[in-house]
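Coming up: subunit A.
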Amino acid sequence: MSDFPFLVAMIAVPAVGAAAVAALPRGRELLAKQLALGVSLVVLVLAALAAVAFDTGGDRFQLTTSVAWIPDFGVDFALGVDGIALVMLLLVGLLVPLVIGASWEDGAPGAGTVPEAGTEARSMRFFFAWLLLLEAFMVGVFAATDIFLFYVFFEAMLVPMYFLIGSFGGPRRQYAAVKFFLYSLVGGLIMLAAVIGLYVVSTSELGEGTFAFDALRQLDIDPGVQKLLFLGFFVAFAIKAPLVPLHTWLPDSAAEAPIGGAVLLVGILDKVGTFGFLRYCLPLFPDASRFFAPMVLVLAVVGVLYAALLAMGQSDMKRLVAYTSISHFGFIALGIFAFTTEAATGAVLYMVNHGIATGLLFLVVGMLIARGGSRQIGDYGGVAAQAPKLAAVFLIAGLASLALPGTNSFVSEFLVLIGSFPERPVYAIVATAGIVLAALYILLMYQRTMHGPARGVVAPPAGDGPASGPAGTVDEPGGGGATAVLTAPARAAVRFTDLSRREIAVVAPLVVLILVLGVHPQPLLDIIEPAVTATLSDLGATR
Partner candidate 1 sequence: MIEAPDLSLAALAPLLFVFGAACIGVLVEAFAPRDVRHPVQVAVALVGTGGGFVSTLVYAATQDLSAGGEITAAGALAVDKAGLFLQATVAGLATLAMLLFAERGLDPARSAFVAAAAVPAGSPRDRELATATRVQTEVYPLALFAVGGMMVFVTANDLLIMFVALEVLSLPLYLISGLARRRRLLSQEAAVKYFLLGAFASAFFLYGLALVYGATGTIRLGEIREAVGEDGGGTLVVLGLALLVVGLLFKASVAPFHSWTPDVYQGAPTPVTAFMAACTKVAAFGAILRLLYVAFGTEEWTWRPLIYGVAIVSMIVGAVLGLTQTDLKRMLAYSSIAHAGFLLTGVLGLGADGEGSGLAATMFYLLTYGLTTLGAFAVLTLVRDGDGEASHLSQWAGLAARSPLTAAVMGLFLLALAGIPLTAGFTGKFAVFRAAIEEGAWPLVLVAVLASAVAAFFYLRVIVLMYFSPPAADGPTVGVPGIPTTVVLAVTAAATLALGILPGAVLDLAERAAIFVG
Partner candidate 2 sequence: MTLTYYLVLAAILFTIGAVGVLVRRNAIVVFMCIELMLNSVNLTLVTFARATGTVDGQIMAFFVMVVAAAEVVVGLAIIMSIYRTRRSASVDDANLLKY
């Protein structure tokens, strides 16, 4: 079974699916959704089968495929996964169907989730087509074992996400989309220069240029050159990840992106940055990595605290979640650049867990916004009384985000900190303080939106207190006449219905995973650890 080209299939299936969905005739939105969901489920199954076929004790890269692609550049279409890539693929496979499920009602009349819905360019067909194309590229970026190929997917990923944000995003989507694209592109292009530089180095060392990761990591590069190349890669990944101070695109993009886009953006796209640190920066440039590690660690730790404090200062829920992610990426970077097996394993696990936890947080925030029509925390209050299930899922997502033991994130955060402490105690101590701030930003948001008496858009519109929600942020359901007939509690009930069956189906897998991985993360650790060990041995790390 391991001969089956899983990785090729995982790229081809969604790519073909995207084309098929886009090619559907106008008006077949339901079919588009069903097709997209089906395709993404096929990818999930493929990912699961790939995980089964993967032998944790086997070669570093498995399920490999390699076809000469551009012989003149020495580029191969080479795919393969190590444990790190495999878990990321599983995450991709998991999140995309959920995102499709979560976006099922988007674009429906009155959903209020997509501005000016209905025009051809914003047709939900294209939303799902872009989503599937994005999935294909995401699989590619993690599965590539040829740096050129990696780069191609790395940049190509921008396009579908750009359209997802720009076409289906919030009021400032144009600004956000362009900012996202340009920020990433700057990083990507600098990396391109480094990729080429690496190729040139390989040409001079091996006689023939290559982009194959396995060949490149055996190069013995002059330390000065290493530093330059490291920086080239690092900038791209630090923007992607994002590390402070290259982070400001993320709150804008995540806030303006449609919820599905935001989940994938923060849940997976950004992981490419930290994945890149681990896969490319460390093994390819060991000397430079050691040289720059203290600086990266400073950025990481500053990011943990800085972004957490900023998260507290946000009034927009999506921005808040985006900032929490930046804080979490600080932890991941800390884990990677601590150069210990425990910390790096924890960092990889963190990447998965963060995708699950923050993905869930984004999804549930999106469900809240779909009901209230506002992203402002101040427009909500007392939701828990009207939508207890929503509140419960929100709490679970929040607790996972603040790394409460028993949730998946705890294991990863704990591993990162305990693993980095022996080597980098000061950084670990400072980062540990971040867990208090994490509790603060999550609970502040939770208290303001879920607890207390019904307020803002949650409250019945007639009279009742100072806050009836800023005008304009609330879509009035139905026409004026119909609204007037509804009694006040009925109105509130209309808006704040609890989670529907569909929504429960979307969040349930994530909730289950949060709890299961919180108690029994070992299967994932078993997959991750050999790859991390191999990476660190490329680095020549001591532990």
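Throughout what follows, contacts are C-beta pairs under 8 Å (C-beta built on N, C-alpha and C of every residue); 3 or more make two chains touch, one makes a residue touch a chain; residues count from 1.
Selection rule, in plain terms: all candidates are chains of the complex that A comes from, given by their letters.
Remember, it's a predicted structure, so these values are computed and weren't measured experimentally.
Checked against 1 or 2, the single candidate touching subunit A in this complex is 1.
Subunit A makes touch with candidate 1 in their complex at residues 68-73, 116, 119-121, 148, 151-156, 158-159, 162-163, 166-167, 173-174, 177-178, 181-182, 185-186, 189-190, 192-193, 196-197, 199-200, 203, 228.
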